[in-house]
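Heads up, the thing below is written out as structure tokens.
Removed from the display is one protein chain of the complex; every other protein chain stays in position.
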Amino acid sequence: MAVRVQEADFDVGAELDRLTAGNRKIGGLAVFVGLVREMHVREGYHKDRVDALTLEHYPGMTEKALEEIETEAKKRWPLEATLIVHRHGRMEAGERIVLVAVGSPHREAAFEACEFLVDWLKTKAPFWKLEETPAGEKWVGATAGDDKAAARWEKKKA
Amino acid sequence: MAVRVQEADFDVGAELDRLTAGNRKIGGLAVFVGLVREMHVREGYHKDRVDALTLEHYPGMTEKALEEIETEAKKRWPLEATLIVHRHGRMEAGERIVLVAVGSPHREAAFEACEFLVDWLKTKAPFWKLEETPAGEKWVGATAGDDKAAARWEKKKA
Amino acid sequence: MKVRYFAWMKRTVGVPEEEVSPPADIATVGDLVTWLRARSPGHAEALAEGAAFGAAVDQRTATFDVKLAGAREVAFFPPFTGG
Partner (left out) sequence: MKVRYFAWMKRTVGVPEEEVSPPADIATVGDLVTWLRARSPGHAEALAEGAAFGAAVDQRTATFDVKLAGAREVAFFPPFTGG
């Protein structure tokens, strides 16, 4: 059961070995590795190509949030081992961003809990993504997603 | 896109690095590692403890079957990379048995295809499990599951 | 034609594989099962009516009505339990 936010890359094999070492109750280990994908925001538009991104986080709050969601996952599923390693800082296309690993006696629980954690990380963890394209830098969600996001926050305000 | 059946253990980190090397279209890599779980068939019965198992397979047919299911997964989901490494022979509790890794631009596709492959491996791949317990060796499914399994085969015969 | 047995069927039959030459009227997997039962008490037990086993012809899963014509390898095995 561990959560880490770090700038450095991680070694997937070594992390998984440490996670499962000495635990003979784990039958299935579900793992997710998120990578920086080179993509075109609008297909064919060269200037939209994402070559790298910078992830900003909120030191202190991010770790707290990750620990809370890990605790929540452990309540919902019978888990023997969980690990979240999330990088911040600048990463180029092809680099690893995040590792989520969940070990359980049963593979269904491992898969479900892993997906739960990944979905949650994508929307509820305090990270902000700055994309680098040939046309310059752009904060993700600062344009297209704004209305929807604003509505969500306004609702809470009311 | 690769399938391997081997007696030797595998290095998860090295396998994943090889799988994703040079491919910048992969946004999510869903991975499953199956381990030999020490378990009690009947809780509390020491003699039921599984300390090790031996997986027998059908050389030639196993590889063909794995390649077919890999092809099927690639038809159903937009996958950039798939890998199945399955061990045979004797393995003790805590050892790795199987690695399934699926890379896709989208994490939902990666997770779904990975689960699809793992579910399929557990029921449709030509492997047979011999468990070692303090009371002796036992072929899994040779007793309790027989009736149901027999019915399944008999139906096909008719 | 080579016939192979896996898992506990191998032990019950007594050999992992054998070369057989069934007569011409043995046309399907089901026919072969019936014919093999007469070879030994082990065969009869492993391939008994109602026993839980499946078959493959030339390394592809096959139901009992599948024709043997041209087959080089037929395998019999318990339900898969691996992975």
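Labels for the chains are A, B and C, by order of writing; each one numbers its residues from 1.
Going forward, a residue touches a chain if its C-beta (ideal position, glycine included) is under 8 Å from a C-beta of that chain, and two chains touch if they have at least 3 such contacts.
Everything numeric in this text was worked out from a predicted model, so none of it was measured.
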Wait, the hidden chain, what does it touch out of the ones we have here? A
Where the complex has a chain not shown, which of A:50, A:83 or A:97 is the residue touching it? A:97
Tell me where the left-out chain touches chain A, residue by residue. 34, 55-58, 60-61, 64, 86, 97-98, 118, 121-130, 139-142, 145-147, 149-150, 152-154, 156-157
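Keep this in mind: only the chains that are shown with their structure count from here on.
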Distance-to-centre winner among chains (Cα means, whole assembly as reference): B
Starting from the mean Cα coordinates of chain B and chain C, work out the distance between those two points in Å. 25
Pull out every residue in chain B that's touching 2 or more other chains. 34, 118
So which bits of chain C are touching at least two other chains? none
